[in-house]
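The complex appears here without one of its protein chains, the remainder shown in place.
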Amino acid sequence: MNILIAVVVFLIIASMVQLVRVGELISQIKNQDTNKVTEKDNKTQSLLFFIIGGVIYLALVLWQFKYWGIHILPPASSVHGEVIDGLMNFTLGLIILVFFITQPLLVWFVFKYRKAEGNETAFYYPHNNKLELIWTVVPTIVLTAVILYGLNVWNQITGPPDEEATIIEVYSKQFSWTARYAGKDNQLGDADFRLVAGDNELGVISNTTKEYLISEYLPTKISELEKKINNSSKFSEKKKITEKLKKAKKQKERIINYLSDNPRSSEKLLSAEDDIVTNTVHLVVDKPVLLKFRSQDVIHSAYLPHFRVQMNCVPGMVTQFAFTPTQTTKEMKEQEGEDFEFILLCNKICGIAHYNMQMKFIVETQAEYDKWMKEQETLSQKLLTQN
Amino acid sequence: MMDSTLKNKTSKQLLWVGMAGITMLFAGLTSAYIVRKAEGNWLQFEMPNWFWFSTVSIVICSALLHISKIVVKNGKSPVVFLIGALFLGLFFSFSQIMGWQKLVSDGVYFTGKGSNPAGSFLYVITLVHLLHLIGGLVSLTITSIKATRGKYTSEDYLGIELNTIYWHFLDLLWLYLFFFMMYI
Partner (left out) sequence: MSDHHKETFISKYVFCLDHKMIAKQFLITGMLMGVIGMFMSILFRLQLSNPGESFAVLEWFLGDKWAPGGILDPNMYLALVTMHGTILVFWVLTAGLTGTFANFLIPLQIGARDMASGFINMLSYWFFFGATIVMLISLFVESGPASAGWTVYPPLSAVKEAIPGSGLGQDLWLVGMALFIVSSLLGGLNYIVTVLNLRTKGMKMSRLPLTVWALFITAIIGVLTFPVLLACALLLIFDRSFGTSFYLSDIILGGEALHNTGGSPILFEHLFWFLGHPEVYIILLPALGLVSEVMSVNTRKPIFGYKAMVGALIAIAFLSCIVWGHHMFVTGMDPFLGSVFTFTTLLIAIPSAVKVFNYLTTLWRGSIRFTPAMLFAIAFVSTFITGGLTGLILGNSALDINVHDTYFVVGHFHIVMGVSAIYGMFAGVYHWFPKMYGRMMNKKLGYIHFWLTFISAYGVFFPMHFLGLAGLPRRYYTNSSFPMFDGLTDINEVITFFSIIGGLVQLLFIFNFFYSIFKGTKSTQNPWESNTLEWTAPIERIHGNWPGEIPEVKRWPYDYSKPGMDKDFVMQDVPLKPGETEH
């Protein structure tokens, strides 16, 4: 099979060689230089450029705007998003204008000034400082406007968040998202990656989690592993489990050392007790929210396209983005179709399943939100009921 | 192909541009140092005395090379100064390694348990400087050998000039890096 393909490829190349040789021989017979650009070439190529590079290209651009432009995201569903959309429309309008002036000029000049009878000699025009000044100053003015407008929008977006904003942590890892609400006190408890174990998936630091990890989860794990070692007969298996046992013990020690070296105030510990961990995020329409982002492993990026929100989740840092949703999921379903959902995607290459890290965001009325919130149990409750 | 004055000029310029590039390498490393330090958790420690010996030796090495250039221009043999510089260069390398050993015994590690970025950066920066210095040692060795064979005259001593320029660079670079890490 491989030999057959190699032979076919070889034959294709050989026949191309012959075709080109034939072309050259024919030119020789006709006493023409096969590679000299003729007047006919100039006419054909310039016309082709005008038609393909001009008419067809621009027509297809317009076609794409009409038929593929429908796929563009719907207008923003957040306060700052609407401001961004305004800036985007302005900028798109500007660049489309410039595009539809410069491209036609280009292809018109290319066609009109082809070398042909009547245009054998070019016009020796080396410079014109006045023109240079004009097309330096005009872009400068236009760009100054774009910059000022842009920075104005940027300052609005990145200004200090509303003091009343609901704080929600969005925690990313390969390959899922988890959310943590700050609870009634709207204070997020501290967290650290060393305390990620068992059901304390986000490494929250509270008396409950400390108790859970040190007195319950890890000791249970350790004794189970010890039991397995005793029951096991195979050497390789024993070795593997011994490794696991060592790691579990080290982890326990590391947590204890970390907590004693980095004590938290009692207020801080308490603020973590009412934190709620969920797999979906519910937001109240028209109420400001402050998302805080963490990552467990590599850089992820929290991308909420409908809200015009994007922020990298960087291990070792906490990043944040504040916004206010302006449309409920229900409203959007009426507008965009029943299948619509506000969605969080990962937008920074993070590994094998980067293409499928998603979490649903639901925007609803205060009443609906309160009802949902009542049904959630806090992390502490969850860990305590493990007993 | 090229007359010797032109060759002199281009060789020196090639070296200068190369040194500009090397400077940017250290600019990158020292910028990273500054950014990292600003984030805290930065171990303070004392520079080992060995690095002071490094400093003195490289300054004298530079001076000797400068003298060797003057000497050859006056038609005398530069060999003893070149060899002297070579030995000081070797001593510099030795003092760097001794300095690292002292740091380790003081508990300042490059990596692993108990290490801190302040230490890591110090090792990386001094290591990269030392690697470039070893390049200089190779070049100085070749030049010294050529000098013992009488290849340099008062008209043509390009090799000595180039070494001098490069070693002055290594010297100034070391001074910058050393004082940077001590005071910044």
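Residue numbering begins at 1 within each chain, and the chains themselves are lettered A and B in the order written.
Basically, a residue touches a chain if its C-beta (ideal position, glycine included) is under 8 Å from a C-beta of that chain, and two chains touch if they have at least 3 such contacts.
The shown structure was predicted, so the numbers you read here are calculated from the model rather than taken from an experiment.
A.B. asks: From the listed residues A:177, A:217 or A:303, report the one that touches the chain absent from this view.
C.D. replies: Counting the whole complex, the residue in contact with the absent chain is A:303.
A.B. asks: Touching the absent chain in the whole complex: find that residue among A:8, A:131 or A:384.
C.D. replies: A:131
A.B. asks: Taking the full complex into account, find the residue in A:166, A:187 or A:319 that is in contact with the omitted chain.
C.D. replies: Reading the full complex, the residue touching the unseen chain is A:319.
A.B. asks: Tell me where the left-out chain touches chain A, residue by residue.
C.D. replies: Touching the chain left out of view, chain A contributes residues 13, 16-17, 20-21, 23-24, 33-37, 41-42, 45-46, 48-49, 52-53, 57, 60-61, 64, 68-69, 71-73, 83-84, 87-88, 91-92, 94-95, 98-99, 102-103, 105-107, 109-110, 113-115, 119-128, 131-132, 135-136, 139-140, 143, 146-147, 150-151, 153-155, 157-158, 173-174, 192-194, 196, 247, 251, 254, 293, 296-299, 301, 303, 305-306, 308-312, 314-317, 319-320, 339-341, 343, 345-356, 358.
A.B. asks: I need the residue numbers on chain B that touch the omitted chain, in ascending order.
C.D. replies: Contacting residues on chain B, toward the hidden partner: 1-2, 6, 9-11, 13-14, 17-18, 20-22, 24-29, 31-32, 35-36, 39, 41, 110-113, 115-117, 120, 124, 128.
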